[in-house]
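Complex shown without one protein chain; remaining protein chains in place.
After this line comes subunit A, so read on.
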Amino acid sequence: MRDRAWHPPALTPLYKTSVARSPQRAPLSFATTISEETSPVFGNDVLGPLDNDLIHNFAKDGAGAIGPRIVVYGRVVDEANRPVPNTLIEVWQANAGGRYRHKKEGYLAPLDPNFGGCGRCITDENGWYEFRTVQPGPYPWPNGPNDWRPAHIHFSIFGHAFAQRLISQLYFEGDPMIWQCPIVGTIPTPEAIETLVAKLDMGATIPMDARAYRFDIVLRGKRQTLFENRMEGL
């Protein structure tokens, strides 16, 4: 079961779009079945050589994206702290100036011709993942009259059960905008928010190249084991 007091509730009026997009009736509960305890499989054969390198995967030959170069890495585990190997992670983000490459985005900061903003990777056998990118900039958005998102990277993680499917956002240690943001503020507790803040990790930097941030991800559920001829529930 998900701890719904830990996750943001559906209705969070300070994040205005949630008002008309939140169910009003309680979600119905049932114990998971094989439909929720299975999930699609993605092998390394779906990945191209630059899929986890956002500095170069959209850039022209010999060029690279402009902005502070960083490595983002971490481990995906379940709630019992066991690694989640071979699972797909997709990321997307704005460029160093806070501009997204999307036709519905009208922020006046320019696009970077060498930055697309998407990347993906698959965790290794111990649950580790890594990608390279430029640190995204904050950007203004039409919610309150002067709301700005903190610098953030969107994450999509599959896990090994469809009930583990998760989308969230990474924020950066020390960013004062985190505590101003109505989307961050949908999360009820500061403790839960802190788990979305990637930590600067100088020990993992690549000298004269890129700094590193560590961001660990926890998926719901114990790792499933066979028990009396059926999957154990999540």
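Methods note: a residue touches a chain if its C-beta (ideal position, glycine included) is under 8 Å from a C-beta of that chain, and two chains touch if they have at least 3 such contacts; residues count from 1.
Going forward, contacts and distances are computed from a predicted model.
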| item | value |
| --- | --- |
| Protein name (UniProt record) of the chain left out of view, among "Protocatechuate 3,4-dioxygenase subunit alpha", "Na(+)/H(+) antiporter subunit C1", "3-methyl-2-oxobutanoate dehydrogenase (2-methylpropanoyl-transferring)" or "Protein-export membrane protein SecF" | "Protocatechuate 3,4-dioxygenase subunit alpha" |
| Touch residues of subunit A, complete complex, unshown partner | 1-4, 6-10, 12, 15, 17-42, 46, 48, 50-51, 57-58, 77-81, 90-92, 100-105, 116-120, 154, 156, 160-163, 165-169, 183-184, 186-187, 191-193, 195-196, 217-220, 224, 226, 230-231, 233-234 |
